[in-house]
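A short worksheet on the structure shown next.
The other protein chains are all here in position, but one chain of the complex has been omitted.
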Amino acid sequence: MRFMFKTDYEDDIRLFPHSGYLISYGSLLVLLVIAPFVLSSYLVSQLVFVCIYATVGVGLMILTGFTGQASLGHAAFLAIGAYTAAYLQQFNVPFPLYFVAAGLLTGIIGALVGFPALRLQGIYLVIATISFALIVEEILARWESVTNGNEGMRVKTIQLLGTAVPRDSPTFYFLCLGVLILTIVGTLNLLRSPTGRAFVAIRDSETAARSMGVNVSLYKVKSFAISAAITGFAGCLFAHKLSFISPEMFTLQLSIEFIIVILIGGAFSLHGAVLGAIFIVMIDPFLTYLKDDVPGMIAGMAAALGAGSERAAHIQSNVAAFASANGLKGAIYGVIIVLFVLFEPLGLYGRWLKIKLFFQLFPLYKRATFKRQKIYVKSERNR
Amino acid sequence: MSYFRAENLSLHFGGLKAVDAVSFAVEKGEILSIIGPNGAGKSSIFNLISRIYNPTSGRLHFEDQDITAAPAFEIAKLGIARTFQNIELFENATVLSNLLVGRHRHSTSQLWQELLFLPSVRATEKVHRRRVEQVIEFLDLAAYRDKLISGLPYGVRKVIELARALCSEPKLILLDEPSSGLNVEETDDMSFWIRDMKTELGVTVLMVEHDMTLVNRVSDRVIALNYGRVLAAGTPSEVQQHPDVVAAYLGA
Amino acid sequence: MSISFKVLGLAVSALALTHLPAAAQTKVTNEGISPTEIVIGTHQDLSGPIKVWGVPVSNGMKMAVEEINAAGGINGRKLRLILEDNGYDPKKAVLASQKMVERDKIFAMIGPMGSPTVLAAQDILFDAGVLQLFPLTAAEFTFKFDPAKPQERLKFNNLLPYVESTRAAIKYMMETKNFKKPCLMHQDDEYGKNVLDGFNQQLAAMKVTPASITSYKRGASDFSAPVAKMKSDGCDLVVLGTVIRETIGAMGEAKKLGWNVTFLGATPTNVLEVPALGKEAVEGLYAASGFEIPYEDTARGKVKDWLVNYKKMFNTDANTQAIIGYNAVMTFAYYVNKAGKDLTGQKVLDSLESGDKFLDIFNSPPTKFSKTDHLANTVTQVQQIQNGRWVLVKDNLMF
Partner (left out) sequence: MSVPDIILKLSNIESYYGPIMAIRGISLAVPRGKIVTLLGANGAGKTTVLKTISGIIDPQKGTIEFLGQPIQRMEADKIVRLGLSHVPEGREVFPFLSVRENLMMGAYPRRDRAAVTEDIERVYGYFPRLRERIDQAAGQLSGGEQQMLAIGRALMNRPTLLLLDEPSLGLSPILVKEIFSIIRRVNEEQGMSILLVEQNAKVALETADYGYVLETGRVVMNDTCERLMHSKDIQEFYLGAKEVGARAERRWKKKKTWR
């Protein structure tokens, strides 16, 4: 365990509290940089989706995790970013310009959504954001002169500095990674500034925040705008990664996926947003791997345990049939989410912190350290 | 002209008159205590001043400015800070970040500057931090600096709330039952802090309190309320000997 | 437009071919072909909003693979089918396609499901030289290709496009039954849009003004208002750009109003579920159709065996979707067989473009592709529900 002696106020402001952080994040960055050159493009594609989802996750974390404002409308923000990019691209607007435009426009719309949301709390806010998402979906389908309606829009390859950046190239991956890193750094900067503290204050007690001079309405709108803008940037990348967008891609289900990203990852932390994105993107390919490989492994085991080759083949086909049963994936996915909500309300990041603490305290840890406390809720806070 | 004035302040909930034509004034550098039974309207007056409630009628003046219609966050910007009877801290944040929120009225940075964390932002952050550290030192909170609020005992939270209010460098501070949840020894400390606030920091104090020992030790003047009306006003001993106050509040 | 367009297209691409001999070389992969095996892939919606299509289609495909393998494979090569669930989510479709290309090394993608899913994933296949055959979407992008982009030659479709089939069916109905005031009710999505286009194009060609056009959002269940409106507009033919539930709903509503009008559905209404679930309400419905739907008691020979086998395999009755899935693999197998024993990707592409006709066991119109036309055919039938069954009214329709 490392003991820290703070000698300067700078110590509390620093992004990396000590050199250990610098080393671990540095080596993570190195791994991420060499990844596209050693991994298959299938895996790199997954990483790209992780980056895009994590960016949305960070955006949603600002609004929901830090400011305490629920949203089930982030698919709509993603859509606005994506369509802005696709629309402007038709007029040969260069990528950097329409990328920025996608974020800005989405941010402005996010602020406009934030205004009516000022009077709403909890479940009412959820319903309002769902309605907003449905309206956006409807507009995308109807405003055919701009969005091409239900036929959707094709999105051309990015042209950056005169060269094409195909969607499965390492450059595209670096672009998405860069956007994610910039988003995270920007958010961390925000969190150590007055604005970020005002967000958290609003989340925990609006009354107290007001009495400390926080203009609650203004900061809620700001939070909506920032969250939406980040999602808009992600939307631009999302459109390019899929090379085709249509209204039916930006449904409530996608918004729910984003909520799961921060729920599974662990509310209240940016690490959580990234871990959640990894989970939600990787779980599907992971289950696919299981479906492909496990039947063979089980058959191999059966054979090793003395089952005849015919019997082993029989077992293999049975296991394979079970593993590829329709909807099994959905069921596993659902079970994992329920288990998380039940046993790890702090999400993946909470689990990681516990593992870290275990090793830091080793061998002095107590069982109690890892035990979930029954929490004493203050009923007056229920609004 | 008084430093702070409430004129004919009323707050009615339907037929219930929580505050009924209350007038009082606070002079600069004074410690004024409001006492009275539970439900007498003391906290309501605080909530009117900090604009959580809108008065049914009456006016509020601070430093020759009418603040009756100012929004809640403006009140804090004018230099009026407060604590809450039931404690309103930011539960899922550390003590340090709670106190830094107290500095909010002194923040000047723009959003884009914060996103980039420009050197100017960094410099002001350090200033905020230094101020917060002074308050931590003043209220002896160093042991709790990096703790989460949600795990702290009631009495400590009470002090942290006071600290958060002080971080905003207020001109007028409203303390709602500062000694509740504190034992005798801690209440003792509180009385010293309140006096120091007045003498060292030059803060004017308006306080609601039940502990008469504390009231006696720190107050320059006391007003007693009952059923939303002023029952008595004067020096601590005058008010305490007032027969209505004894009957309604202190008990024989 | 079709004929003239095709002629023009032929001329243009012929020109293009002569002028760009070097650039027009299509890369076709040989991955997935081994002396004993051919690996093919597909991604279907097995868990999302259109799993009523995805599940029977994949069943049909599995059945075809088993049949072919039981008969010794294609020139000694067995088929291995990799099936992935796309949940109608383009992200999953992209990842599934990449996985099948890189990990499973598929030779061809056969019958993938859904417009956004196919569109988002298809470049991945083309870049790797993998054929994309007979996707389950009638959108133009699955068969129209730009001769200047040689990799786009890898796409083929055998599904009857909605625009063309709707036009042919409307033309037939208007000409033979002398309707004067046709109306359209369509779903507000890409499919509905295609039916709308076909409707508008055909009426414009016949110089008839539509009496009314209404749309509804996917998932709607109450059609009293649009039906009442069409009635008051005095429609004599109602064209439906609907799927199963909405077809039944709209016709039931008309019956309730006592409105005796003729309904004509687009191809997606031509499925067994419509008469099975709609009962009397859908009696008399006409529909555009690609092939005849077989019934077990009247079917004979191979079709009869097929129906019995399907039921035995999957414990449920076969439907149109299953036939489409089955045919997709069978069509592929036919052209691979034609490509010969010494198999390469290029040979399969040549075989597909050779103009050879594939005839299925269901008596569908023949499948045929050429170097410039990658759409099998636009030959349309009109069928009608009579006594709870689909009955052929007229086949071999064009517009």
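The first chain written gets the first letter, and so on, giving A, B and C; residue counts start at 1 in each chain.
Methods note: contacts are C-beta pairs under 8 Å (C-beta built on N, C-alpha and C of every residue); 3 or more make two chains touch, one makes a residue touch a chain.
Computed from a predicted structure; not experimentally measured.
Participant: Taking the full complex into account, find the residue in B:60, B:156, B:206 or B:232 that is in contact with the omitted chain.
Facilitator: Result: among the candidates, B:156 touches the missing chain.
Participant: In the whole complex, what residues of chain B lie against the chain that is missing from view?
Facilitator: 35-39, 85-86, 140, 143, 151-156, 177, 180-189, 192, 210, 212-213, 248-251
To be clear about the criterion, only the chains that are shown with their structure count from here on.
Participant: Centroid from C-alpha atoms only, then distance chain A to chain C, rounded to Å. What do you get?
Facilitator: The separation of the two C-alpha centroids amounts to 37 Å.
Participant: If you average the Cα atoms of chain B and of chain C to get two centres, how far apart are those centres in Å?
Facilitator: Centre separation, chain B to chain C: 74 Å.
Participant: Taking each chain's centre as its mean C-alpha position, how far apart are chain A and chain B in Å?
Facilitator: Here the centre of chain B sits 41 Å away from the centre of chain A.
Participant: If I count partner chains per residue in chain B, which residues reach a count of at least 2?
Facilitator: none
Participant: Could you pull out the residues of chain C that touch at least 2 other chains?
Facilitator: none
Participant: In the complex of these two chains, what residues of chain A are touching chain B?
Facilitator: These residues of chain A touch chain B: 9-10, 12-13, 186, 189-190, 192-198, 200-201, 203-205, 207-216, 222, 226, 268, 380.
Participant: Which positions of chain C touch chain A when the two form their complex?
Facilitator: My answer: residues 46-47, 51, 55, 83-85, 87, 89-92, 94-96, 98-99, 101-103, 115-116, 119-120, 123-124, 127, 139, 188-190, 192-193, 217.
Participant: Using the touch definition up top, name the residues of chain B that touch chain A in the complex.
Facilitator: For this pair, the touching residues of chain B are 50-52, 71-77, 81-82, 84, 86, 88-93, 96-97, 100-105, 107, 109, 111, 114-117, 121-122, 125-126, 129-130, 133, 164, 168.
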